[in-house]
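A single protein chain has been removed from this complex, and every other one stays in its place.
Chain naming follows the written order as A and B, and within any one chain the residues start at number 1.
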Amino acid sequence: MVSPILPLTLDAVELRRGGKRILGPVSLTLDGEGITIVLGPNGSGKTSLLRAMHGLEWINRGHATWNGEADSVRARQAFVFQTPVLMRRSVLDCIAYPLRLDGIDRRRARDRAAELAVSVGLNATLDAPAQVLSGGERQKMALARALIRAPEVLFLDEPCANLDMASTAEIETILARTRDAGTRIVMSTHNIGQARRLADDVIFLHDGRIIESARRDAFFAGPGTLEARAHINGDLIP
Amino acid sequence: MNDIFQGLSQAMRLVLAFDPGLVEITLRSLHVTVTATLIASAIGLPLGAWIAVNRFRLRRYAIAVLNALMGLPPVVVGLFVYVILSRAGPLGVLGLLFTPTAMIIAQVIIITPIIASISHQAIRELWADYHDLLISLHASRSQRIGTLIWDGRRALMTAALAGFGRAIGEVGAIMIVGGNIDHATRVLTTAIALETGKGDFALALALGFVLIALAIAVNLALHILSGTERGSRW
Partner (left out) sequence: MTLKTLLATVSAIWLATTAGAEEMKMAVTTSFANSGLAEILLPQIEKDTGITVELLVVGTGQALKLGAAGDVDAVLVHARAAEEKFIADGNATHRREIMYNDFIVVGPSGDPAGAKAATKATEAFASIAEAKAPFVSRGDDSGTHKAELAIWDAAGVNPEGDWYKAVGQGMGAALNTAAGMNAYIFADRASWLNFGNKGDLALLFEGDPALFNQYAYLPVNPEKHPHVKADAAKALEVWLTSDTAKGLIEGYTIAGQQLFTFNAQPM
């Protein structure tokens, strides 16, 4: 049994782009089980935080440390981008792609991809080009692609933005099931209701910094900061 | 106008009669240019992809040089290859001057920058699209380039066809390094130049029509074989 890649420790991580601080300093430890929901207004750094954790961003100051070498542990995580990356391939080949990178032969990879397509409720024609999928189908495809390597940690960046209620409900079901199967999930969202339904823990970001970090019930029962309270109530934060 | 009609009808006659001389130079044109296109693609496609994917210090200069080489006059390339391959030149011992191989070398030099430049642009767009996914999936460098080349294959085929189109119609360089020797290095374009020189415009035009038809046929054949135009198929 390979040792688990968690915990992930962020130690005073700071991202700067074009002379501007866009995240940090942020310190946190990700361990255990469940779903962590990252909340915060637009521009608060949710996407940057997820990308920094996954290792997609150059960190200017501080350290992000996995339990293992940072580059190779990335293959044991998965990331679902807010806009799914559609490869110029069939739906099935898109989903199977991570397994193909692992050197698994095409037939087996596609068989596995077909199983995952079923498990995420993707009913589209799997031999059609990925580009013809609808918005909800694209997210399911991206989710299936993310899950095909059975990642230990799954990052999702606003996976339900722009989706209708039915699709959102389906995705939430899949995520709950994935969490129950033991995958650690970190997900950003705008949707307070979604956070209440899915979260085990909540991280609240404001101006690139974590200003609250709590268990779900504690967070929603009494947010400790003015900004978090305003966000939950749907107020504009000054 | 008269010349054009005479040219067309003569082209018809030559093609329908399967004129052995025409068949010979047409096949030689194809042999030289297809070979040159294959070699130039083998160099240019990965080179374009490599430049698109890698960040290196002289990258901008490499792209500028590539784009400048695209505009290289074929006659200059021909002269350069000639001087190199001449018996008096550094590679003279190979005895390649005035052979189809010399023509292939000249065409490879002419079209490799074109293929590399077009594929660089195509791959750069695809790479912008795929970048986060491929990094996230921890794809190795060669896997990234392989994926980009495979998924960009239609655009890359277009790049190769652009190279083919430039090469099949090229006359300046291959005239110099091939010498337009009958039954040895004469191809469609050099034959056209020869017949124009003799004032036989009808025959020159007929060969020109054959050349155009050949270029169209090759393009169509590749597109049909690869199914590019079949609606939404990839």
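Quick note on the criterion: contacts are C-beta pairs under 8 Å (C-beta built on N, C-alpha and C of every residue); 3 or more make two chains touch, one makes a residue touch a chain.
All values reported here derive from a predicted model rather than from experimental measurement.
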What shown chains does the left-out chain touch?
B
Thinking of the whole complex, not just what is shown, which of B:I4, B:A128, B:A184 or B:I216 touches the missing chain?
B:A184
Residues belonging to chain B that touch the chain removed from view
17-20, 23-24, 27-28, 31, 86-88, 92-93, 95, 97-98, 100, 179-184, 194, 196-202
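In the analysis below, only the chains that are shown with their structure count from here on.
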Just give me the whole-number Å value for how far the CA centre of chain A lies from that of chain B.
47
Inside the complex, what are the residues of chain B that reach chain A?
126, 129-130, 132-133, 135-139, 143, 147, 151-152, 154, 232-234
In the complex, go through chain A and note every residue touching chain B.
54, 56, 71-72, 74-75, 78-79, 81, 85, 87-90, 97-98, 101, 128-129, 131-132
